[in-house]
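Each remark here refers to the structure printed beneath this line.
All protein chains but one are shown at their positions in the complex.
So, chain A:
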Amino acid sequence: MGKVVLVTGVARQLGGRFVRRIQRDPEVDRVIAVDAQPPEHHLGGADFVQADIRQPAIARVLAEHAVDTVVHMDVSGTALGGGSRGAVKETNVIGTMQLLGACQKSPSVKRLVVKSSTNVYGSAPRDPAVFTETTPPKSLPSGGFAKDAVEVEGYVRGFARRRPDVAVCVLRFANILGPTAETPLVEYFSLPVLPTVFGYDPRLQFVHEDDVIEVLRIASHEPERGTLNSGTFNVAGDGVLLLSQCSRRLGRPTVPVLLPAVTWAGTALRTVGLTDFSPEQVRLLTHGRVVSTVQMRETLGFRPKYSTAEAFADFARSRGPGLLPPEALARAVDRLAKLPVVGGADGPDGSGPGGSGGSGTHPTQSAN
């Protein structure tokens, strides 16, 4: 008899993709897709059950279908279809509590996978440069999605203590990027001009959607020989990109803003309801965050297909060119290199290194 997998949060693109993917696995018998609202995308042959995980009804769903693997993906930062922040928090926290309560009562559940986020580490200047799974955060996230994620993980740890027979896997994802990803950071990168915090160049790490699906799949099956898929794992692509690199690769100019102004503007915009750019996002874009993925490679046995830079490149391709496409800038510099003046005919007097640097900045502006 094959496995019965229950997936929450399927109305989101990522949940939908995961449901479609996991059905193709031979050991999976049935997939129960759960969300409070029907998804706009198709779910393959999965059984969609419209249920709010904040309600105790979820326990009935678990019992009815004799679910043995639960993949909890309904922990996210933004509301689907313009819900309020309160509703998101409730789904994240109360929903997780209900779901875990239901799992605890269900004797059939053997495996639980929770999609968490590296937001749980917070982001502060006093933090070590690289977080490992055991690094305690220096400043606990004070609110927003990061706090939800911390609380969700707390409940999951409690559940793991009470049900030691259930394999529990918490995956802390770095910023998820991809053609269909819908996260606050994707919204940010879609702005024509990127506001940045003056004097800070945060280090960012990304993980591609395809890798997210793949690692969730690994975590929801029996572990491969020599690997272990219960525990907490950071999931991120290799390497690091600075925000300045990201903006240049996207071809979007940046506007440095002083930190107090950013905080103030963020609060104002949130109050008006234009965006829910949370203080966590501002902190991430100020101090950055890098996690160690040694556990993911060595214990979980997962190697991401996309590095941070490749995930970002794929994302950049899906977004279309910005105001300052890097190709145009590169062409401008190449044209400059072909100019006879710079060719070095009269190099030693006028066009020293300072001169070439000065003329080199011109095309940047003209491409502007």
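We take it that a contact is a pair of C-beta atoms (placed from the backbone, for glycine too) under 8 Å apart; a residue touches a chain by one contact, two chains touch by 3 or more; residues count from 1.
Heads up, the rule we're going with is that contacts and distances are computed from a predicted model.
Note on the omitted subunit: UniProt lists it as "1-acyl-sn-glycerol-3-phosphate acyltransferase", one of the names in "Carbohydrate ABC transporter permease", "Protein-methionine-sulfoxide reductase heme-binding subunit MsrQ", "MerR family transcriptional regulator" or "1-acyl-sn-glycerol-3-phosphate acyltransferase".
From the options A:23, A:104, A:190 or A:245, the residue with contact to the unseen chain in the full assembly is A:245.
Screening A:140, A:191 or A:259 against the full complex identifies A:259 as the residue touching the chain left out.
When you scan A:65, A:85, A:203 or A:270 for touch with the missing chain, the hit is A:203. By the touch criterion stated above, the residues of chain A touching the omitted chain are 125-130, 132, 135, 197-201, 203, 239-242, 244-249, 258-259, 287-288, 290, 326-327, 329-330, 333-334, 336-337, 342-345, 347-349, 351-354, 356-358, 360-361, 364.
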